[in-house]
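Complex shown without one protein chain; remaining protein chains in place.
As written, the chain order gives the labels A and B, with residue 1 at the start of each chain.
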Amino acid sequence: MTAHVAVASALEVSELRVNTLTGSPVLKGVSYAIAPGEVLALVGESGSGKTTAGLAALGHFRRGLAPAGGTVTARPRDGEPVDVLGLGERERRTLRGHTLAYVPQDPALSLNPALRIGRQIGEVLEAHGYGTSDEERAARVAEVLGEVGLPADEAYQRRYPHQLSGGQQQRVGIAMAFACRPSVVVLDEPTTGLDVTTQTLVLRTVAALTAEHGVAALYITHDLAVVAAIADRVAVMRGGEIVECGTTGEVLRRPAHAYTRELVDAVPDLDRGGDLPAPDGDTQTLRVKDLSVSYGEHEVLRDVSLTVHSGECLLLLGESGSGKTTLSRCVAGLNEHHTGTVELDGAALAPATRRRSAEELRAVQYVFQSPYSSLNPRRTIAQSVEVPLEMLTELPKAARRERVAETLDRVRLSRELAGRLPDQLSGGERQRAAIARALVTTPKVLLCDEVTSALDVSVQATIIDLLCELRAELGTAMVFVTHNIALARHVADRIAVLRGGEIVEVGPVDEVLSDPRHEYTRRLLANTPRM
Amino acid sequence: MSTRSTVFRRALSLPQAKIGLTLTAVVVLLAVLGPWLGPWLTGHDTTGFAGKPFQSDGVAGTDGLGRDVFTRFLAGGATLLLYAVLATAIGVVLGTALGMLAGYTGGRLDSVIMRGNDVLLSFPQLVFALLAIAMLGPQGWLLVLVIGITHAPRVARVARQATVAVKDSDYIRAAQLYAMPRRRILLREVLPNITGPLMVELGLRLTYSIGYVASLSFLGLGIQPPSADWGLMINENRIALVVEPWGVLLPVLAIAVLTVGTNLVTDSLASAAAGREKEVTA
Partner (left out) sequence: MSRLIVRRLLVSLAVLWLVTLLVFVATLLLPGDPARAILGQQATPERIAALRAQLDIDAPVWERYLNWLGGVVTGDLGTSTATQGPVNDLLGDRIGASLVLLVAAAVLSTLVGLALGTWTAMRRGRAADHTVSGISLVIAALPEFVIGVALIVLLSTTVFPLLPSVTLAPPGEPVWSQPSQLVLPVLTLTLVVTPYITRMMRATMSEVLDSGYVEMARLKGIPEKTVLLRHALPHAIGPVAQVIALQLAWLAGGVVVVEFLFRYPGVGQALIDAVNSRDVEVVQAITLLIAAVYIVVNLLADIVGILTSPKLRAEVTR
């Protein structure tokens, strides 16, 4: 795509400042411009102010926020540029959905659950007096549904949002935004929560629509790999400021700002990876045989068999709904409704933790997905880490304390934090504490369930490094459950690909990535965006 | 943020909590000290004859039987307060236990407890109390018990809901991973994390308990004559509202200040608890 140099910007934001009502700054002077047909990616981690910046482009500020200076200038398709922030609420409303459109992050929350989707799209057209008749508007609804690759027939339009899949809901959101042929579209993380195949589809739709209709797009995301796939230019945000802005190639290849460099380095790369320690033995530490789980008619897992050797890391790859969390919970004894066996060092484990011995419980430990919910908010970090020792060992209090301190050192968590409550820690620190809790009983098998998916990219990288180091130090066998195939070379020796409750492919990482046997694995690899 | 921000501390920092606590404290002091202060201040006791009926003698006049209204007013809050606190305690403890058990265990036990709740909930609390009083007569222990019991299903609903909200948290799952016994999970993992809504319930139930005990006495079916009691006094003196208003106004005012006070504290607890939840989910 070529940059439209000669054409005036469709959206120009200059020195935009936004404060909270108590006066602390959220945006500290943000400036950028987007030409018609251009995609500008606004990249930042959580709390960088990127969503606030995106909504400000439509003159919208969430409760508790207020503009504190700067201008937003939008150029409608047929008319003079307007100063968005200078307008009253009524005039801004006539711009929203018409000249300036918005695609929300979570379509499940942003579509009105009680209105049929055809009606929700048609409503934008009505509000802005698109066309002259109901027939014309109905035709446009059908047309725009077709443009985003959805069926346009009456029956489909009469569906409610909850009758659609996540990807379809997001495309309805996009259809709603493009319905009035806007000149600027703000897309706020529109592919978070979608699996990679659907993500590719949505990205293609967005790229096609913006190019075809000459729409200026502001694409807000935290994912640099997605940026590489869609954006012409990139602006990197941090703490309410744009620290670097340039063409996608420049910024991703030769980042000028230290923060950008850090971000780029932290992105897991499908093709490169750290030098992982070779597994030290070939004893089968964990063995899962013919594991099946079903709820009524619904089969979550079907005859799954796996082995993990001592000191080895197995990447269990699966999209949402593949049964990967169910599988790891069965191994941990948190889901007793299964058939088949789980063996530890050749001895079968009881299906429920209540019937496992203390030694068995110490040997299999689990790190949960979100450190925001895995630590009891009313206990200090040290107390939380001590619980497994209290329950599973006979150690006296002093010895327990010492072990806790050692383990916190091991996960590089400063001892000062030991006495704090979880909500006084950052996400990364909390996840370290959760890892410490899992390691405090020196387990033989560590199950890590999507342990990085709730964290920012830069934090993700440090947690992955920590896990790899710990594995080398302690020789723990690890099952790393994730949906992100790009992490494979960074953590694992072998991959097992889970799809619809069945393992479709198992093998060493290099083999699976370079020569995938199963069609599903091939599709996953093809759809994973790369930088 | 402070090292240990509890709902309670955050609530206390709100101005309305301070007003509420002050109002409550004034009436509680009055009710607790009143029975001793009364005879000493006025020279009359609660049942003794002080003068002709409905005269403006003394601070607040006399009642229909010629007893000193101010002495009776000072003595009239202690029993009410005691009954209300006991009934609240019974209701909150029972309701919390049932609600947590139902919410955490789920399945059949949950259904049995909650259906039982539904039956009790089908009676307005006052009507249920009247049913019991009709059978067993107006006795102190019965008032406490029956009001406590009718609170329980209402508290249980809240406790159950709060328990269900935290029971799928990963920290509960982590506790299960260490084979922690159920009672300990409920007490150490669940209970500390639902104190917010429970404290709100406690305040709410106390406010209502005061209202119910006073209402029943007002109806002549609670605390019995010749005891001095605010609710009862209002009933006894309302025929003379125009000539001798203090016998009605003083107790009405005391009950109003007390319930408004407890409700202000409760509301600030509620907003502190809601704020905390927001922080956790944010």
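Basically, a residue touches a chain if its C-beta (ideal position, glycine included) is under 8 Å from a C-beta of that chain, and two chains touch if they have at least 3 such contacts.
Nothing here was measured: the structure is a model prediction, and the numbers come from that model.
S.K.: Touch as defined at the start, partner being the missing chain; which of A:Asn112, A:Thr339, A:Ser357 or A:Ser453 qualifies?
M.R.: Checking the options A:Asn112, A:Thr339, A:Ser357 or A:Ser453, the one contacting the hidden chain is A:Asn112.
S.K.: Out of B:Thr62, B:Thr79, B:Thr96 or B:Gln125, which residue would touch the omitted chain in the full complex?
M.R.: Once the missing chain is taken into account, the touching residue is B:Gln125.
S.K.: Which of B:Gly140, B:Pro192 or B:Gly220 touches the chain that is not shown?
M.R.: B:Gly220
S.K.: Of A:His98, A:Arg140 or A:Arg329, which one is in contact with the hidden chain?
M.R.: Here the residue in touch with the unshown chain is A:His98.
S.K.: Can you name the residues of subunit A that touch the chain not displayed here?
M.R.: 55, 58, 60, 62-63, 93-98, 101-102, 104, 106, 109-115, 123-124, 127-128, 158-160, 162-163, 176
S.K.: When the complex is taken as a whole, what residues of subunit B touch the one chain not shown?
M.R.: 16, 115, 118-119, 122-128, 130-136, 207, 210-212, 214-215, 218-221, 231, 234, 238, 241-242, 245, 248-249, 252, 255-256, 259-260, 262-264, 267
Definition applied: only the chains that are shown with their structure count from here on.
S.K.: Taking each chain's centre as the mean of its CA atoms, how far is subunit A from subunit B in angstrom?
M.R.: One centre to the other, that is 48 Å.
S.K.: Given the complex with subunit A, which residues does subunit B contribute to the contact?
M.R.: 1, 3-4, 169-171, 173-180, 189, 192-193, 279-280
S.K.: Which stretch or stretches of subunit A touch subunit B in the complex?
M.R.: Listed in rising order, the residues of subunit A that touch subunit B are 332-334, 353-354, 356, 358, 361, 365-366, 368-370, 372-379, 384, 387-388, 391-392, 420-421, 423-424, 437.
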